[in-house]
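Chains shown are a subset, placed as in the full complex.
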Amino acid sequence: MKNIITFGEIMLRLNPESYKRFVQADKFEASYSGGEANVAVSLNQFGMNAAFVTKLPSHEIGQSALNQLRRFGVDTSYIVRGGERLGLYFVEKGASQRASKVIYDRADSAIAKAKPEEFDWNTILKGANWFHWTGITPALGANMEIAVMDAVKTAQKLGVKVSCDLNFRKKLWSSEKANKVMSELMPYVDLCIANEEDSFDVFGIKAESTDINKGELSREAYISVAKQLCERFGFKKAAITLRGSISANDNNWSGLLFEKGEAVFAPNYLVHIVDRVGGGDSFGAGLIYSQLNGWDNQKSINFAVAASCLKHSIEQDFNLLSVDEVETLAKGNASGRVQR
Amino acid sequence: MKNIITFGEIMLRLNPESYKRFVQADKFEASYSGGEANVAVSLNQFGMNAAFVTKLPSHEIGQSALNQLRRFGVDTSYIVRGGERLGLYFVEKGASQRASKVIYDRADSAIAKAKPEEFDWNTILKGANWFHWTGITPALGANMEIAVMDAVKTAQKLGVKVSCDLNFRKKLWSSEKANKVMSELMPYVDLCIANEEDSFDVFGIKAESTDINKGELSREAYISVAKQLCERFGFKKAAITLRGSISANDNNWSGLLFEKGEAVFAPNYLVHIVDRVGGGDSFGAGLIYSQLNGWDNQKSINFAVAASCLKHSIEQDFNLLSVDEVETLAKGNASGRVQR
């Protein structure tokens, strides 16, 4: 009964409480997060059956990561155990004009050092409907480049649909390296998820007159990015998220889905942010859910953007929302009135 | 020296910290709350002497509820002790487009199962100036229907003014049942407090062109609701709260007071919400305070709306505000500048 497989790194996330800065913290909230793990969690809250594939150290911190995945229904049976350390990152929450900050400490994690052959993709992907990964996974190192290539080739062979979120991380690799590696992987991708920054940083694809700190991209510019992506790599569909950052507390949020030359846009939401990390992942999960339900593009993008809009109101990276909650917003009720 | 008697249920309120969802919580903040108890607490902060009448289990959780009432000056000498359980409810705080959620677990509470004869209204109401209850109390069950009827009849007999907040709870009873029971109780009510939803759910009274999720009722529509209420039941006055829900964080808030065909409106406030539960109760308390001071309708509604506006900035359900604080806002100072 397995539906979706996601593959990547899950890290320990450590953040000071409320709006405290790192240098003020004598406590960190501890949770576990990673782009592909977040997608798996969100899909399970939507009632799907998603498994997350990674390698985790056998010590208790690795176990805690696995336990949190299980807690939210993720199938953890393909997780390999071993290695030395769990990657981690520190995040402090911004407010007003002060930006949120992320400090990564993820080098040499168990998954980054895992060997490609530790993952038996024929077994893992057998019977699955969908495979999802992000640009972070091959950026973890040469082994993971191979592992992702193995995975997407196997997916293609088995007829499993593949989605990829570009998710460029400049601390992990250069644009040049990313371009080279990702360009080889893209032919195996059916649905590409990106924003205009990642499109540029990874592939040099550029929308005109963009200033990402003002959030004033024109609709045409976004469509142009999606179009270029599809044309260059032959994706069936490309989805672009549209974030307009007014301040660390308030963002505009929307998205588009592009297919065969046509783009549909979701409504724009003005979101008052509780925790913005994981926003992109929740969009991916919403989109995969929509696709697996066979919805049309407009309904799909509306659901995905509503899901990720609501994610911004949830602490930490997992998007703990039901389909009902997302649909309430997608159908137009954004009032936030108390539900008794 | 007793002035006001309120009657109803007080519950244990359990909420996750900050914006955590229920499924993320490993701690609940514990407080105690109920519509009529909240009114009593608020009135005591205003310097009045208000007693709250209920039945509480004799165990320590019941005692804790009683202790919190005492802490904020409520006269607890008429509280009956006994029964099995304290009702409770869970609440998670919404943010942005995500609504707050309430899960009730209040069936078979001590007060819901109390017998009418456990409350000696002649003793309780003797010497009181005001009796307040809400539609929640008779909704608790047949015994409470009788108890409220006993109370309001005794109040009438003793010349004690009666106010009622309609407060419809669809989890407790149907609109049909509410209509039947409340219609019999309304003749004993001097001041009716409602919003346009409750007016419709309980009595089918409807203002034209209302969409409560948009908060775009016209002034005329609200006046029409108040007018219908007064005409049908002969209230001396009716007060309507006006909530416009922009999001879970931001609401518009106002109210009107209607008497003898004339409505006066308070200014509208845009409130940035800390905790919105108990907002209606704080309005009731403000209005009762105003009436007992013999203020005119404009001053009364201004005070009541200012009090409840400020309640939205206070954690948990009790409205812990002084008369001075309310009057500062009612007189027009909404700047929130630091008071040193």
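We just call them A and B in the order they show up, numbering each chain from 1.
We take it that a contact is a pair of C-beta atoms (placed from the backbone, for glycine too) under 8 Å apart; a residue touches a chain by one contact, two chains touch by 3 or more.
Since the model is a prediction, treat every value here as computed from it, not as a measurement.
Number of identical chains making up the complete complex in this structure, 2 of which are shown: 6.
Just so we're on the same page, only the chains that are shown with their structure count from here on.
Rounded to a whole number, the gap between the C-alpha centres of chain A and chain B is 44 angstrom. Here chain A touches chain B in the complex through residues 18, 72, 269, 271-274, 309-310, 312-316, 320, 325, 328-329, 333-340, going by the rule given at the top. Taken together, the chain B residues at the contact with chain A in this complex read 18-21, 23-24, 94-102, 104, 169-171, 212-215, 245-250, 276-277.
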